[in-house]
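Left out: one protein chain. Kept in place: all the others.
Note that the chains are named A, B and C in the order they appear, and that numbering of residues resets to 1 at the start of each chain.
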């Protein structure tokens, strides 16, 4: 099949300007003959130009998959296939990269070759959930492409109502702030849930994300059903000489403005000798002062993770952030990892059993209440789970004494 | 009628201790013969002791009033009148004091005499809404007692579904922070609403409160349907020499801790020469730094009021704070006062027309939306009315252009 | 006077006629103030004139004898002028600094504790209770007297980090309002319905409409129209009781006392805050409520020891974190502390901000 390059006057306007142009890339892929990718891209450019002209999308879903898996391919059939037959099928394979998005060039080149052969040559690095998106594949090429990618050591990512591809920040690989091994935690959890990724049978999707500290470079709090963030529970590490150097560098007033005044809990004071007065009991591990004083301040040494549940976007009750369900747990030993895995499974099972159709974890928690969720997961209530106790007296408290006894019977704070 | 002092073993336990005892007061009133108050109080002490013994109240309501008015008397009939016949009727007259709770002793003594003659001799100074509560009156004494009090120059307060007795802080009478004349505003509004106080016919109660500044000594924000608070819109007044004195007094570190660090919007900086750097654009007129530095700092000179609507307690949707409906208006001239009065009437009328039965202003606003309320009152939308714009995309915005045009057509900020 | 006398609809009187003349002279002219000692305020006018205010505690529910005693003092020291504050304290003003000490002595001698200024524990604002209200679960005056006996030193001193505003309310309607500490009745069992009376006394649709959780439905009991309560839904708020007295919510055992902290009316520093539940299930133990006093004192001690200057109760706790508050007070944290009311999710910790 050979075809002319479509005319794309609107898209062409996206070729100028300093930023790398995806249109130029698409055209480069289309600009040739014989290769599968050349043809597909000619069609795609045509359809995309049509979208630009008419301001409408022309893809619809369908059912396409690979043998043995129930998800991971996003099927796309064109509604304007008569006009652009070459891209009438334009499916995406979602493939999970190594945690932290690391590659060697051998691997990447091999992926390129596969995709030039079987697909459109268009690869997104990466999708918002963290997948390598091999985009633009005809139905008949999905399996062969997949077979090769899978043989390389890569596996299919999530789609539909199952566990989804996870994301993690670079963590200990190149960040001094990492309070746990994000990459190991990511791999440990995801590789234990492959069945739930590949054969989705949950009420709705479930996402894990991993950030090494409260800076949350993986956007876990707002975009993961289960967010795992690093923190510490002892005192932060302070090098007072480096503080004094920083005060000198910024000037006193500016140091007060940028460090002392910006601490969210007024945990910092500036002593008259330009050393720092840290009230670790008030500190909420927000990372700010540590970010400003990269040399002088560090997280403490008793590090671990906190877990938040329920983050997600808008559908159907409005955006939700995750909320704390485990304020602190260690994550060093194999046993610690086993415990985390076990908890992740409890979270999944409870979700599977209790969520309504198309209901995310956050919506379920909102519906059933946090305490029921905790009970379902076998987690103990902790004060760090609330920003503040209830402000409303509309609650039936006749079980007060028993609940109080429960609390008194156990150590009152995860920190101890 | 003569009767023995009842035995009050439980109440007696409230006579010991350093704080003035209301029980001692009740007993002093009961301890005598012949006076109406002596008898009533013997009964009351008996019933109250009975309440303490059984941990239950024994009053019920009814209908008692004065000629010409529909409210202001809180009727109380005893459910245990057979046991304590002398206090079988124990009504309260709610009487409005002068704004700011000022008295001369002549007035107070006269009130005492009236209440000894016609009532129980028990007067609360004051009720939580601000009324003088003449408590403990037989039905037949209500009118004569009222006649005398009214002749003194005092009027009945609110009760039921009408405008209620207002409260104001001491304001310019003795407070340097007062940004408007709370006492005049109070009197101006209340005395224009006497009909709605005395002949309640609203869906539910409506309260006004007046605080001279954001310290809100009248608890207006949370306890008034219409809260009027003082503020200013130019720069605060700073006496840098007094600031330097204050820094010296507290020490630099402590001054930073108590002033700089506690400003909610980081509007303050400490210069190296111990003068204060005030970013008035960031300042939210919270009063904190002014409270700390009473000599060095003062509100600006361009003073006025802001108005919040909808504060109230728990019933039925949970506690509500008032929210800003007028960020700033001047309140100096007679015209300003007339404008405020007019606004108050619009608020009342809209409430009367639109609230459901037993619905307060705050609940109504919650139900119909702030913008409809503003429109109903003929008030213009202002950015200061929101803490932040909407965070949710579920809204139909097809009137955007018209609304934008409205905004552009008028000055965009009350401050200008 | 005639039974048919028309009321003089005069509204509130002008305050200036009652004010101390120095206040009238300097109206709107005040320059600054300080507190020479606890219980005393000095306000200085732009004209240089000074007014000293001596503040004292009262029982609010005042008998005429006590009022007359206060008047005697005002006549002696203040040319017959006297004022009450928004929290029922009494204020005596004079321009004569020399009168301050004698005035204090006299007040204390007469049993009126001098204090309540600045960073003290002010008088506890309270409500009617068994003395007068038709729906109370306790006696607010009694609770307050018992507590103020214990807190009088904190009223007399100014040793708290900031003003402490305590309130009590004898039912969940909360006429006492928000407080740094609020001591409120909390019912723990659904109303007990006297079905025989409902038909005669209550307008059923009104009662049904009053319930915040729609737990009440019409029912026929013994052939008579009555109401029934879905006890699974009922949050025991007592809102049905005022419009329907046969739905008795008060109970000598099950009407408990709950303690809330961190309410704040002022917009000072933080925006105003609602109070938060910290303790519940305390017995309604008249006449001196020792269990309540114990919890209140524990909270105050923790606040006093740990909060920084100018931090109100709620601000202090926000800084140190609720975990530390519960630790310091040794109060149990339970599932009831987790907000379940509308918008309650806003009270969950949706961040990695953690206190250890």
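Note that in this section a residue touches a chain if its C-beta (ideal position, glycine included) is under 8 Å from a C-beta of that chain, and two chains touch if they have at least 3 such contacts.
Quick caveat: nothing in here was measured; it's all calculated off a predicted structure.
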Q | Touch partners, limited to displayed chains, of the chain removed from view | A | A, B, C
Q. Which listed residue, B:48, B:190 or B:321, touches the chain dropped from view?
A. B:321
Q: Sort through B:63, B:333 or B:397 and give me the one touching the missing partner chain.
A: B:397
Q. Considering the entire assembly, which residues of chain B contact the chain that has been omitted?
A. 213-214, 216, 221, 229, 231-234, 264-267, 281-286, 306, 308, 320-324, 327-328, 366, 369-371, 381-401, 403-408, 412-415
Q. Given the full complex, what residues of chain C touch the hidden partner chain?
A. 267, 271-272, 342-343, 345-346, 350-353
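The definition used in the following text is that only the chains that are shown with their structure count from here on.
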Q.
Among all chains, whose Cα centre is located farthest from the one for chain B?
A. A
Q) Once you find the CA centre of chain A and the CA centre of chain B, what distance in Å lies between them? A) 50
Q.
Quick check on chain C: which residues sit in contact with 2+ other chains?
A. 172, 174, 212, 237, 274, 308, 341
Q | Junction residues of chain A, two or more chains touched | A | 266, 391-394
